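Here is chain A:
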Amino acid sequence: MERLIEILEEIDDGVDYENCTTLIDDGILDSLAIISLVAEIEEEFDVQIPTVEIVPANFNSAKAIWNLVVRLQEEG
Partner candidate 1 sequence: MKKNIIKFIIFVLILIFILMILSYIFVPKNNSKEFGMEEDQAKGIFGEKDNSIDVIMYGDSETIASTMPMKLWEDYGFTMHVCGEAGQTLPDTCRMVYDTMKKQHPKLVILESNNIYNSVNVTVPIARVINIMFPITEYHNRWKNLKLEDFYSKIEYNTTDINKGYYYVGRTDPVEDNAYMEKTEEIEKIPFLNKLYIKFLKYYSEKKGAQFVIVSVPSKKNWNYAKHNGVKEFADKEGIEFLDLNELKDELNIDWKTETGDKGDHVNYKGAVKVTNYLGKWLNDKNILENHKNDPNYEKWNKDLEEFKKNVKY
Partner candidate 2 sequence: MTYTKPIFLVLFLPLVVIAYNLIPQKHRWKVLLLASYAFFWSISGKLLVYLLVTTGLMYVCGLWLNKKQNERNEELKNAEKAQKKIIKQKYVKKQRVILVINSLILLGMIVVLKYSKFLGTNINSLFQIMNLPIQMPIPSFIMPIGISFYTLQAISYIIDVYKEKIKADRNIGRLALFISFFPQIMEGPICRYEETANSLYEGKKTTYKGLTFGIQRILFGLMKKIIIVDRINPLILEIFNNYSNYDGGIMAVGMILYTLQLYMDFSGVMDIVIGIGEIFGVKMPENFRQPFFSKTIAEFWTRWHITLGAWFRDYIYYPVCLTDKCKKLTSWGRKKIGNYYGPLLASSIALFCVWICNGLWHGSAWSYIFFGMYHFVLILLGRIIEPLVKKINNKLHIDNKNFLYIIMQMVRTTILVFIGELFFRAKGLKAGIDMFTNMVSNFSLEQITNGTVLKLGVDIHDFIIIAITVLVIFVISVLKERGISIRESISKKNVVLRWSLYYMLIIAIIVFGSYGLGIVPLDPMYANF
């Protein structure tokens, strides 16, 4: 999870990722940020994020993103 927060801060460091739960809804992460994020996460955590998973529910908070990563890792 810490590595994830580091990645997020590399993309945009002005955000409180520990507590924010409206990253998508408030437009804090825009489409460019999402592309960067997905590319980086896939490389870093060796997962494949299918496009159907790119929904607000999975990306609105660092915790949600992390849950997604963990789930994808378990599914193999």
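The candidate set was assembled so that all candidates are chains of the complex that A comes from, given by their letters.
Criterion: a contact is a pair of C-beta atoms (placed from the backbone, for glycine too) under 8 Å apart; a residue touches a chain by one contact, two chains touch by 3 or more; residues count from 1.
In this text, all values refer to a predicted model and were calculated from it rather than measured experimentally.
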| item | value |
| --- | --- |
| Complex partner of chain A (touching, any copy) among 1 or 2 | 2 |
| Touching residues on chain A, where the partner in the complex is candidate 2 | 10-11, 31-33, 35-36, 38-40, 42-43, 49-52, 54, 76 |
